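Dumping the structure here so I can ask a few things about it.
All protein chains of the complex are present and in place, except for one that has been dropped.
Each chain carries a letter (A, B and C) given by its place in the written order, and its residues are counted from 1.
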Amino acid sequence: SGNFFLLAGPCAIEGEEMAMVIAEKIVAITNRLEIPFVFKGSFKKANRSRIDSFTGIGDEKALKILKKVSQEFDIPTVTDIHEVSDAAMAAKYVDILQIPAFLVRQTDLVVAAANTGKVVNLKKGQFMSPESMQHAVKKVTDSGNDKAMITDRGTMFGYQDMIVDFRGIPTMKQYAPTVLDVTHSLQQPNQSIGVTGGRPEMISTIARAGIAVGADGLFIETHFDPANAKSDGANMLDLHHLEKLLKDLVAIRKTINHL
Amino acid sequence: SGNFFLLAGPCAIEGEEMAMVIAEKIVAITNRLEIPFVFKGSFKKANRSRIDSFTGIGDEKALKILKKVSQEFDIPTVTDIHEVSDAAMAAKYVDILQIPAFLVRQTDLVVAAANTGKVVNLKKGQFMSPESMQHAVKKVTDSGNDKAMITDRGTMFGYQDMIVDFRGIPTMKQYAPTVLDVTHSLQQPNQSIGVTGGRPEMISTIARAGIAVGADGLFIETHFDPANAKSDGANMLDLHHLEKLLKDLVAIRKTINHL
Amino acid sequence: SGNFFLLAGPCAIEGEEMAMVIAEKIVAITNRLEIPFVFKGSFKKANRSRIDSFTGIGDEKALKILKKVSQEFDIPTVTDIHEVSDAAMAAKYVDILQIPAFLVRQTDLVVAAANTGKVVNLKKGQFMSPESMQHAVKKVTDSGNDKAMITDRGTMFGYQDMIVDFRGIPTMKQYAPTVLDVTHSLQQPNQSIGVTGGRPEMISTIARAGIAVGADGLFIETHFDPANAKSDGANMLDLHHLEKLLKDLVAIRKTINHL
Partner (left out) sequence: SGNFFLLAGPCAIEGEEMAMVIAEKIVAITNRLEIPFVFKGSFKKANRSRIDSFTGIGDEKALKILKKVSQEFDIPTVTDIHEVSDAAMAAKYVDILQIPAFLVRQTDLVVAAANTGKVVNLKKGQFMSPESMQHAVKKVTDSGNDKAMITDRGTMFGYQDMIVDFRGIPTMKQYAPTVLDVTHSLQQPNQSIGVTGGRPEMISTIARAGIAVGADGLFIETHFDPANAKSDGANMLDLHHLEKLLKDLVAIRKTINHL
């Protein structure tokens, strides 16, 4: 359709019902707007600031829910992996393996993901330049897998803020299809309470700029009740605002396609 | 027309002929595209890295050329001032007084500009947050002048790079009409040779993002022969590319206006 | 004596009595410790965040107090200038003309200071690399004045923090004697209330590191009652702590001198 694609879903799989409800709503919206949709959910949160943060409902249990979502709605799914042994396990259930930003320099993990033959979504480290992502992509292609993609989730800007460098999108598109992770890019890390903050009022701003500069896809964490979500509540998009946001973005994309 | 406005012209007024040629070409383009146009030119370059850099052809001589451009093409003009005494002098010749980014914290200069009754274009310091620009605007309004505007020209990102924080545009629009200075935002300062570099291949990327997030205007330095310009050659737009750039931006703006 | 020198005093000259009291106390301390001392005070605060901040008691009035301090205690003085016309005026009263960090790229101002024949103290812009300060020094020497010095007052690190790059001190010592401005380096700019914050509990840390890496001098703003000072209260050193701080630094300096 010439449209951008969308990776979206809750931060973490908190249970089957919430996953199904969220997937159903996003499927309905993306069908209306003709946006290719990949359901996103983490089976485990491995890099929380504090040891008492929620980390998941059980790995296989969460992965099976992702599989069920995929079958129920006939859509691909994506989840993030954190150890080499996660790669083969997760590959049994999902279509895209995502390498978290903190881990994208771990060669073994990237190669393990590549070796599954699945699409590998490489998140740009907050500490990396757009140009340096070519080396991460090369680790995938050197493993015989040509299905790498890149996702930008913002860059460190002082201790307690992140910034999106929009020059990075055309730069990284030279290496692989490039996605803008709208919600994580608006995080405000290193807050004194040990819980990451966010600026969700800026979601529309960052998303519009991303589409305008040619992002191939968007990544959006969304929940029907962000304030009560078990992780990343501070920067998920309220699901009720998703359709209006996407509708506006589709209009910009159509304009861009004709320039 | 619902369109964005454009501040454009050469970095420095190098002489009457070049000013007239550049103005004529931009007037033709902006008339075709129905873009309100303000001709920009510095009468003096006061903050060069090196003492042997070009600083100007003479203050009054350059200001008179700006006046002539204004009369010949019936368009407003803008120039930047650097000392309190510049304000009254420049106000005799131009319509908008611009406070350079390095100087926007100098209260006397801002107040002197405000007291002329002219429009005051406050450039955001490379070291300032978008939020802190409200204090600069307030210095203008507290002087009885309600014609402040703000221009973002990028923010320091390490010693040798600048970055545009697109969250700043909706933030600063709360205080005053907000312009994105596309060409200076792409500077690469502190290069070892003492001459600022640039990334002109990113002009279209930055400009599209700016219009997509609602910038009221754009600021673009342009020259028919950037490589031989006497200042800022590394990041001015080649005038031959201006019409295509603006045409694309008008299309995005029209789409945005209907969202 | 092989010791470092000290530029110290209140942020602003608020009146004769406070200037004399502060000078007298610092003179006594620096005499005991054999530290060459330059009394510092601003005759005008020109770059405040807000228009309603204190800006001074009158230019000539404040300059005359600086002169009186100089004569009374037989010590040199330093003050900062903001416009070309300030240079000749201030040179009549003080020994060192200081170019503020925001203004160090203003060629006319640097040259005007150099032309007085006084020592010129160039503050490194928060947006500048240590290496780029060589161009500022060259503007002084190209004006026939070989008495430039450099002061580092920290570098922008995100919107609301500053950081000292200690690699900069040996780098800048290649160009001119280099001072570390301990108190301004600990500012926290762009706070939402429009008043700059600070971290005075880190003064000793930053000062010790500066002496350990070979700074030629230190710059410390100090006041007998920082909480009630009319500017920069958030980061001035309480005068009661000055002697202990300097005593420790002299011990480090003596050790360094023998390595």
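For the reader, a short list of remarks on this structure follows.
Here is the rule we go by: a residue touches a chain if its C-beta (ideal position, glycine included) is under 8 Å from a C-beta of that chain, and two chains touch if they have at least 3 such contacts.
All values derive from a computational prediction rather than experimental measurement.
Only one of B:127, B:157 or B:219 touches the chain withheld from this view, namely B:157. Shown as candidates are C:21, C:57 or C:163; the residue that touches the absent chain is C:163.
Among A:12, A:103 or A:179, only A:103 touches the chain that is left out of the view.
For chain C, the list of residues touching the undisplayed chain reads 157, 163-167, 169-170, 199, 202, 205-206, 208-209, 211-214, 248, 251-252, 254-256, 258-259. Where chain A meets the missing chain, the touching residues are 46-51, 55, 82-85, 102-103, 105-108, 111, 125-129, 131-132, 134-135, 138-139, 142-143, 155-156, 159-160, 189-190, 192, 194. Listed here are the chain B residues that touch the chain not shown: 157-161.
Operating definition for what follows: only the chains that are shown with their structure count from here on.
Chain C has its Cα centroid 48 Å from the Cα centroid of chain A. Residues of chain A found to touch two or more other chains are 157.
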